[in-house]
Structures are given as structure tokens and as C-alpha cells.
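Shown next, in C-alpha cells, is the structure this report addresses.
The complex appears here without one of its protein chains, the remainder shown in place.
Right, subunit A next:
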Amino acid sequence: MNCDKEAVELMHKYLDKDMTTEDQAKLAQHLENCEDCQKHFHELKRTISFIKSAEQIEAPPDFTQKVMASLPTEKKRFKYLRWFKVHPVLTAAAIFFILMFGGIVSAWQQDNKLVVSKQDNLVIKGDTVIVPEGVTVDGDLVVKNGNLIIHGTVDGNVTLINGKLLPGDSTIDGEGLMASVGEVNGKFEKVDEIFEWIWYSIKGLFKSVFAY
């Protein structure tokens, strides 16, 4: 057997555990008779145990922290997408509320005209609605985008949206609307913030839903 070529080739096959029993027998037989190859084989095995004994190199102590600190932050989009996938019912609810609030808000913004509930005996001057003295308004009074002066009596609830209650000629003593010259025989409600408007709309929605 050629030492340099064949025998060394077989040694490496042996080291890679990649040889047939036939080859193994060939190598064993050769090694018995060839001192040079014995030496070579011994050196190879020793080399491997040397490599394996090489010092272990450790990462710097703050390595993990540095890696974690430089990871890209998760894109918010993925976070939301994942959340939506996990909670389909809440997603549907969220979409419903977005559409509903959107509708209410745009109704609030678009509608700047003076709107007064249909009542007799009301006097309208510009954007001011007046309940004249000696007049009794039957039913609920709603004024939107306008001011209200009450001299007379309202037999029902008063709702004032996006407007002010003006004292008129008469004095209103303190906060008591009921005690002013005009009289409201029901609840008085004033809405002039968007959230109040939303609340008012929802109340209206629920009232109409549960009215049946």
C-alpha cells in the first residue's frame, strides 16, 4: 500500500467515521507493518485532541444586553394586526364604534344651521330664539346652534345644543333657571362640547332603541 496516498486517505476516513469494515481491516493491517504510518496516525489523533482542548473564548459580559438593546422595535402595525387576529369580536366592536362616532362627529361639525324644534309662539331673531313673556310652550324644546331667551314658560324639557342661555331683559337670580322670570317645567340640558354631544346622541340612540 502507498503510505502517502492510500494509507493517509484511509486514516482521514477513519477519523470521519466514514469507512467500510473492509477499509478498516486494510488500514489496521498496514499500520501493523508500517512505523511511519503509525506515527502519522498517532499525530493526527493527537492533533484532534489538541484542537478540542483549545481555550474556550467567552463573549463579553454585557453581550446579551447589547444585542437586546439593538433589536429593531416591533412595528406597531404588526402588533395591531396580531391583536386584531386574536380578538375578532373586539375588532368588529371597535369598527362599529369608529363608524358610529365618526357619524356623530361629522353631524356635529357639518350642521351649523339654527335648528329649533317645531313649536308655536316662538320668536326667532337672528340666531336667538325667544320664548316671549306670557307664552307657554307645550312639549319639549330643542334649540341647536342658537341662543335661547326664556321669558315665558316651557311645559317640558329644554335642550340647548351649541348655544347659550341668555338672561334676556330680566335678571336670573343666581344659578336657578327655574327661579328666573321664565319658567321651565322639566329638565334643562345644555350641550356644547363634542363629548357631551356624543353622550347626548348615544342617550338618544338608546332611548329610541328601548322605546319599543
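Assume a residue touches a chain if its C-beta (ideal position, glycine included) is under 8 Å from a C-beta of that chain, and two chains touch if they have at least 3 such contacts; residues count from 1.
One rule holds in what follows: contacts and distances are computed from a predicted model.
Hidden chain, UniProt protein name from the list "RNA polymerase sigma factor", "PaaI family thioesterase", "3-isopropylmalate dehydratase small subunit" or "Putative ABC-type transport system, ATPase component": "RNA polymerase sigma factor". Per the touch definition above, the residue from A:A25, A:I48 or A:A107 contacting the chain not shown is A:I48. Of A:L15, A:L114 or A:I198, it is A:L15 that touches the chain left out of the display. Summarising the interface, subunit A meets the missing chain with residues 8-9, 12, 15-16, 18, 40, 43-44, 46-48, 50-60, 63-64, 66-68, 70-72, 74, 78-79, 82.
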